[in-house]
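Here's a structure for you.
The other protein chains are all here in position, but one chain of the complex has been omitted.
A and B label the chains in the order they appear, each numbered from 1.
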Amino acid sequence: MPSLRREDVAHVAKLARLTMSEAELDKFTEQLGQVLEHASDMNALDLDGVIATAHPFGLINVVREDVRLPSLDHDVVIAMAPDAEDGRFAVPRILGEAP
Amino acid sequence: MTLPDGWEMVVGLEVHTELKTNTKMFCGCANAFGAAPNTNVCPICLGLPGSLPVLNVRAVELAMAIGTALHSTISPSTFHRKNYFYPDMPKDFQISQYDLPINAGGYLDLPDGSQVSIERAHLEEDTGKSTHLGGSGRIHGADRSLVDYNRSGVPLVEIVSGPDIRSSAQARTYAAELRGILIATGASDGRMEEGSMRIDANVSVRRAGDPFGTRCEIKNLNSLRSLVRAIDFEAARQVELLEGGGTVRQETRHWDENLGATSTMRVKEEADDYRYFREPDLVDLVPDQAWQDRVRAGLKPMPAERRATLSTRLRDPSPALLDALEVVIDLGLDDFVVGALDAGIDADLSFARAANEIAGDLEHADNLSLASYVATLQMEQSGELSATQAKAVLVEILANGGEPVAVAKSKGYERLASDALGDVVAQLIDEHPDEWARYRDGDEKLAQFFIGQVMKLTKGQANGKEVIAELQARR
Partner (left out) sequence: MRTVRQTALDVQSGDASALSVLEESLAAIRARNDDLNVFLYVDEEGARAAASAVDERVARGENVGALAGVPVALKDNLCQTDIPTTCSSKILEGWRPPYNATVVDRLLLAGAVPVGKTNLDEFAMGSSTENSAFGPTKNPLDTTRVPGGSSGGSAAAVAADMTPLALGSDTGGSIRQPAALCGLIGVKPTYGLVSRYGLIAFASSLDQIGPLTTTVGDAAMALEAIAGHDPLDSTSLPEPSPSLVAHVDDGVAGKRVGVVRELIDGADEEVVAAVERAIAVLKDAGATIVELSVPEFRLGLSAYYLIAPAEASSNLARFDGVRYGLRVDAGDVTAMMEATRTAGFGEEVKRRIMLGTYALSAGYYDAYYGQALKVRTLTIEAFRRAYREADLLIGATTPSVAFEFGSKTADPMAMYLSDVFTIPSNLSGEPAISVPFGTGEAGLPIGVQLLGPGRSEAQLFAGARVLEIADGRP
């Protein structure tokens, strides 16, 4: 596997909505690189026929009936908001449409 | 609309429909339109820390019903997280299905005889809704946005067609037929204007024989009319671009109904990395054969089947009758028509009164029983009621209930005695000698004139056919 590059870390920080200083980028590149390096023993294995496990005890088809359960009180919900208006959560302007 | 010679458009549609369940996909909050903001929310659909999703069995069954109707293979499936940040997404990931959807493959036969393949129809949860303040109400130019999470967690099925559609008309037919199916399965109310059914169109163009061109996605078309206009505009835009030596950039575009044009929303070069991985808080869905059979057994007939059923009872249907047939299928009024046909009512009449009168007050269709419908039409067919009167009776029953004989009486619709009719006709012949002369000489058009006059005098109580009989007798 190619070793972790600084621009990979910068890209990933953006994806994760985290701002990194130059010093932090350097430090994290080194530290994450070490973890990934440690994982090289795992990477080297040929696990082609192995399938990922879903639930360790094979649970399937867990569903609930389509019946109403109590919702939260509106006032309680809005009280948590850092900023609210007209019963809605307020956020600064959104620059792009949703994917 | 046709493209310049040698070009063809290639269209695939992604249709999202909200499911008609009582509660949301993963929690017991109400799935309801129009509630006050943030009143149908709980820790789960708000994505509060510590909350966990539990799958709504009715959503699964409606998804299976849709898959059955689309001839898909109902398969063991898994949920995945689609990770991206957006304020209307409480968890900043959406629980959806990725490489193992509940319905794989399938097809849709269209009334025009063409077939469109279905790639998949999968389950996912809806997001909250934002309103944008300041500026035009659209995102661009807004100062801030307000988010309502009532819609967050509402169950959705996304139906993805293959890139088989070759015209905007075919796209419209596909969307209309799919909508009919979604309504017939009970999965959806198909109300595009309320946003319970939303369409994204993937459009590209190519010269016939060439491989597929670069496609653009037009998002959130919420009427069949917009669908057609947007596809036509986009295909034409791409052709013009390519003929001018340019290239089509792969991007997501927004359709502006007022401007009648698509515009860039987002360029797909910085392709979103959704980092899909299996949702660890849910377990796999493995619908066994018994469950699938129960769903299939519970399905009502689909529009195509109902269309065929009705068509076989028509001999040489006129274009008008075929139009009425479409309306009847679209609005699910077949039972009225079939009942009327079974009772010996004339086909034109059976269809017309459903496609017009009942369709005109669909909200109250429940007020009209099949028996009342048939009885009213029988009175019209026998001449007891004129067409105008029969229509009025139906409108009244739909609005306020009641039953035909009583309603007719209360409106004063008594059958005009034939000698009374004779007197009226004689009177009119006297009053309009010129018109009578022309009619007697063979101008059939004047029959309508006399019918109109008779109706005026008798306040609509006369029967048109009987008037004609009188006129002819006196010729």
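Just so we're on the same page, contacts are C-beta pairs under 8 Å (C-beta built on N, C-alpha and C of every residue); 3 or more make two chains touch, one makes a residue touch a chain.
Being a predicted model, the structure only gives us computed values, none of them experimental.
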item	value
Option from B:P53, B:G106, B:G339 or B:P404 whose C-beta touches the chain left out	B:P53
Residue touching the undisplayed chain, where the options are B:M25, B:V248 or B:V283	B:V283
For subunit B, residues in touch with the removed chain	43, 46-55, 81, 83, 85, 87, 90-93, 145, 147, 271, 273, 275, 277, 280-283
In subunit A, positions touching the absent partner	1, 4, 8-9, 11-13, 15-19, 28, 31-32, 34-36, 38-39, 41-43, 45, 47, 50-53, 55-57, 59, 62, 64, 72-73, 76-77, 80-83, 89, 91-95
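In the analysis below, only the chains that are shown with their structure count from here on.
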item	value
Residue numbers on subunit A that touch subunit B, as the complex places them	15, 17, 52, 54-55, 59-72, 74, 77-78, 85-99
Touching residues on subunit B, where the partner in the complex is subunit A	21-23, 27-30, 36-43, 46, 54-60, 78, 84-89, 127, 130-132, 134, 139, 142-149, 219, 252, 254, 265-266, 272-275, 278, 282-287
